[in-house]
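Below is one structure; the comments refer to it alone.
With one protein chain removed, the remaining protein chains of the complex are shown where they sit.
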Amino acid sequence: MNVSLQQLLQGVTHITPGGVFMLVVGVVLLYLAIAKEYEPMLLLPIGAGAIFANLPLSPMIAEGGMLDILRKAGVENELFPLLIFIGIGAMTDFGPLLENPKMMLLGAAGQFGIFGTLLLALVLGFNLNEAASIGIIGAIDGPTSIYVSNLLAPHLLGPITVCAYSYMSLVPVIQPPIMRLLTTKKERAIRMPYTQRTISRRTRIIFPLLVIIVVGTLVPMATPLIGSLMLGNLMKESGVVERLTGASSKEIANTVTLFLGLAVGSTMRADAFLKVQTLGILVLGILAFCLDIAAGLTFAKFLNFLSGGKFNPLIGSAGISAFPMSARVVQKVGQEEDFENFLLMHAMGANASGQVASVIAGGVLLALMGAG
Amino acid sequence: MNVSLQQLLQGVTHITPGGVFMLVVGVVLLYLAIAKEYEPMLLLPIGAGAIFANLPLSPMIAEGGMLDILRKAGVENELFPLLIFIGIGAMTDFGPLLENPKMMLLGAAGQFGIFGTLLLALVLGFNLNEAASIGIIGAIDGPTSIYVSNLLAPHLLGPITVCAYSYMSLVPVIQPPIMRLLTTKKERAIRMPYTQRTISRRTRIIFPLLVIIVVGTLVPMATPLIGSLMLGNLMKESGVVERLTGASSKEIANTVTLFLGLAVGSTMRADAFLKVQTLGILVLGILAFCLDIAAGLTFAKFLNFLSGGKFNPLIGSAGISAFPMSARVVQKVGQEEDFENFLLMHAMGANASGQVASVIAGGVLLALMGAG
Amino acid sequence: MNVSLQQLLQGVTHITPGGVFMLVVGVVLLYLAIAKEYEPMLLLPIGAGAIFANLPLSPMIAEGGMLDILRKAGVENELFPLLIFIGIGAMTDFGPLLENPKMMLLGAAGQFGIFGTLLLALVLGFNLNEAASIGIIGAIDGPTSIYVSNLLAPHLLGPITVCAYSYMSLVPVIQPPIMRLLTTKKERAIRMPYTQRTISRRTRIIFPLLVIIVVGTLVPMATPLIGSLMLGNLMKESGVVERLTGASSKEIANTVTLFLGLAVGSTMRADAFLKVQTLGILVLGILAFCLDIAAGLTFAKFLNFLSGGKFNPLIGSAGISAFPMSARVVQKVGQEEDFENFLLMHAMGANASGQVASVIAGGVLLALMGAG
Amino acid sequence: MDSLQIGLQLTLFGMGIVFFLLAVMALLISLLLRFDRAPAETMEESAPSREFPEGLDADALAAITIAVRAHRIVRRKQAAPAMRKHQPGTLPSRWVGIGRTRQTASWRPIRRG
Amino acid sequence: MDSLQIGLQLTLFGMGIVFFLLAVMALLISLLLRFDRAPAETMEESAPSREFPEGLDADALAAITIAVRAHRIVRRKQAAPAMRKHQPGTLPSRWVGIGRTRQTASWRPIRRG
Partner (left out) sequence: MDSLQIGLQLTLFGMGIVFFLLAVMALLISLLLRFDRAPAETMEESAPSREFPEGLDADALAAITIAVRAHRIVRRKQAAPAMRKHQPGTLPSRWVGIGRTRQTASWRPIRRG
């Protein structure tokens, strides 16, 4: 063995412009996470993962490196997003949805962005698997996006995940202008009566079970996604396994979130990321988001027409999975027209439905693509 | 690719009567867990796992599915039951046993159900490995049952685990009638003097070490089971690694319990579960339980005879691993005859001994079967 | 199948003198951990692992046994030490270092023990890989020692880890005599002015990023070690991901510490451990420690000479990674001469630097050895 | 344009199935809710104008209420002591709570524009 | 009936070994307990009829006792601050505690039958 200067400087000699650019991308993600607090739980690890992956000769993403181990342990086999869904289910209160089961259809409408974007991506020349993966950004749901895109187009996992999570933070920015554009002042001022009802513990427990069995039977490919979410919710509502609920929503969720973020970030290597199509994904992702909201509003306007003007179309824009942010935006925009108009509870129903619907839509997309 | 209606409906077309029956079994397990609170920490995940496993075309138990991953990660290689034992050890106070070392033999007697049931299972036509696995239900100890049956007869893992856990909840129902049947009123009223003694920290620390070294040397196959239990207890009694004790008994135990339950439940597929032998296992399991209690009582009656009527035979029924429930039942039944008779401390000694003995018996059984 | 007495007694017939000796070693480690509280978090699991590994015919270290699984899951692939580093980073406050960037060089000097011991080990006949692994004890840093020695000389992992952790506990015993030996009374009484400065949140966040990018570029092999440490610190200082910081420094750190200790202890099998070279390692390890302190002191004396007598050489002895113990020892010894002399803040800077430097030195050593 | 046709087919089927599934769920939940009775019970519980039993002042009553609640929690814990860790309650339900409170508020609106 | 014979052999050996191992453990623990002295110390500590030192009333003494205990805990924590998380004490020991308390109680029994 002979120590040579060349060997010592191999890090410096392997610096590439692409790598440096990706380091900047990683730092920007960290900036968004830390200074802007855009989903920091995910964007901080993703940014760190991107930096680790793009340091010259990075041993962390080499075969057997830490990020390689984490990616194989939970991203490649889809374990991590499902574990996160258990935790999300264990933290989610589907009460507003149960109080208002008719709101469920709004959640369905809010998934149009997935398919609309899929079509646009096909037009832009992406192949079918890629297009479907890009479309899933329209679910505006991190774990679903990771699950679906990893199965259909793993080489696009990085940019798709970044879109899914960072656009989720933009709900308060993107949603209001579309709402104002697509509704009239009069429509936004429509008041809707709200009668509170108590949901029994039994109903709260039967709901997740029902979803698992019905959706699992009709769309088997959706079972892992919706099943994990509803398992978490079943544990929460059962009230008898607080230790498991706590572990799912705290220890497991936190640990897996860290590992998942690092692993996803590590897929953002310069050679895979720095392509024109990444730019396409970023643009299409934001389009998917807008299409979701527009479709929800349009469907709600249709319901308003059917009900003879008694349904506030704003509520339709909450049929997406960004829960409960989206419902709060509806409440805020509604109050701009009529400070005494309280749409929150209706919007919460639509929003909870959007969360369920986006997970189901992910499973349906997988089933239609013949993957899973 | 062409989307066909047949493809979409493949979930519905794959519904089988067996699958539907198993879904009902899963729902019944959830009912027992949630409404009856029978060991909900285990029965809820097992029930959910059984439902996931029996949905048509379930992707969760397919190669690479979440439940498949969890099963391979911790059940197939026996890791999860051992980790749970570390947590149990970290939560158990063996003080009552140390105060009363003579009670240890009662724990040994309480393991007769294992071997008695093994014999009965052989008579019923089960092969030797199956019979031994069914016998281990007589340990009335979840992790031991999982560990042993997974090594000897993995195809029976599901029903055996369900028996082990659900029968453990039945201690207050099953134990008292057997106690009343096998003892006379006079025997049940025997008072036993109790002198409290302080167990030094040193003795509490040496005890688990001693068990590891003695049992580990004499029955090497028992080392994983008893070693894990005693490692947890050593950490607890040492008092210097509270962070590790806490992690073992909380974070690790909770996470592993959830994963283990789901994985065990996922082995309950219709084709493996819906057999006559499952019914046999359910019946033999309850017999094993009764034999344990009866043997413990009989042995205690023998001790009573030896001591000239100074030993309350009820205490013998606590020589099982259901700790501390079984000891509390002894106290309650004893008080029915003589409200001032406090058998609790003696029964606690026998009960703690039963816990140690059942783990040892599991290891001994493995050693005798030449597995491990 | 026929049960034979020979089969039953196979544990007893496989007792070996070496195994018994190693059981004693395991018990001694437990004694140090429990009675002396020498790094109990590590030494207790290591001692327990050593006992499990040396019981006759131990199934726990056999292929597929629990300790074998844990070793493959996190030691062989280097995952566990890196996860621990994330937790350490999430608990460490590098403020004292940032207040006093000039102290950084003291941390560099405190790594001389690594290379000095490497030379000594070569003289004693160890091969280059072994010598480098022994030298890394001079980093006085558990995870670094495990990471480096597992890559270079995995057969020495056990004794090296035991040295690294147990000697770390001896800081208050070993450091003062060397300090008194190498400095004059007058030098020890030198007072150093201290002006407090506030480190902005921005600087605290940029620091770990800077270290990752600079060190990662210049010494790619050091990326995993220093990157993990600084990732944890970045999360902590960002202040926006408390859940991830908490998980890293609590749940993950505790769980991994337990598993790592057990796995490391399980490598201490009699046939691998009971060699003359183990004794050599124990002696060389303590020498490495002394050389670190001596080099730090000498370098600080040189700085004192340069500054014209204004630099207290004691501070140099804190340039090691035993943080914050080493700095506290400096404060204590300094006060022996002059009770009003507060060297703590300066020593903390040197000490934090020692922690960073020892991790970097580990990476540099790997790079120079061509491993990683 | 062949792949676009597939895309349109996917969109049609996909949105159709999603709507269908959610409609089925909505129907099933509506059926389920038929069996949920006594929706106003919870409100009554906290009615402010309840009369005090004879010989008890408000302080004594408060103390008793607290004791009874504490006792209930203890009893529940004893029933399954190893299982309990957290009290129920989630993030969204806080928002729900705020929403419910607001539904009953009645100040005058501040109109924009 | 061949397998049944094996079963009987298993039962014989199995129960034999289990009894033997537990008897060995019982013996070893008994030996161990010989070295445990001063079993009554803990009771004495909380003896109720201890006399107060001159010039100290019960309140002052209580305050001092609490302070001393708190200080001990602090000292112990400082000795190894990163290691401590939970106070000792487990579920069963609560039952043990109840049992011990009851052993000394003395009300009249309510006999059944």
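When the chains are written out, they are named A, B, C, D and E in that same order, and each has its own residue count from 1.
Simple rule for what comes next: a contact is a pair of C-beta atoms (placed from the backbone, for glycine too) under 8 Å apart; a residue touches a chain by one contact, two chains touch by 3 or more.
Everything numeric in this text was worked out from a predicted model, so none of it was measured.
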### Query
Quick one: which of A:41, A:211 or A:329 touches the chain that's been left out?
A:41
### Task
Out of C:157, C:284, C:322 or C:345, point to the residue that touches the absent chain in the complete complex.
C:345
### Task
Provide the residue numbers of subunit C that touch the chain removed from this figure.
91-93, 95-98, 101-102, 104-105, 107-109, 111-112, 114-116, 118-119, 122-123, 127-128, 131-132, 185, 194, 196-200, 202-203, 206-207, 210-211, 214-215, 218-219, 236, 239-243, 245-246, 323-324, 327-328, 331, 336-340, 342, 344-345, 348, 352-353, 356-357, 360-361, 364-365, 368-369
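To be clear about the criterion, only the chains that are shown with their structure count from here on.
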### Summary
In whole angstrom, the CA-centroid distance of subunit B from subunit D equals 38
### Query
With chain centres defined as C-alpha means, what is the inter-centre distance between subunit B and subunit E in Å?
24
### Message
Just the number, please: Cα centre separation of subunit C and subunit D in whole Å.
### Response
52
#### Entry: Residue numbers of subunit D (touch at least two other chains)
6, 10, 13, 17, 80, 82-83
### Task
For subunit C, write out the residues touching at least two other chains, lowest number first.
1, 3, 8, 37, 40-41, 251
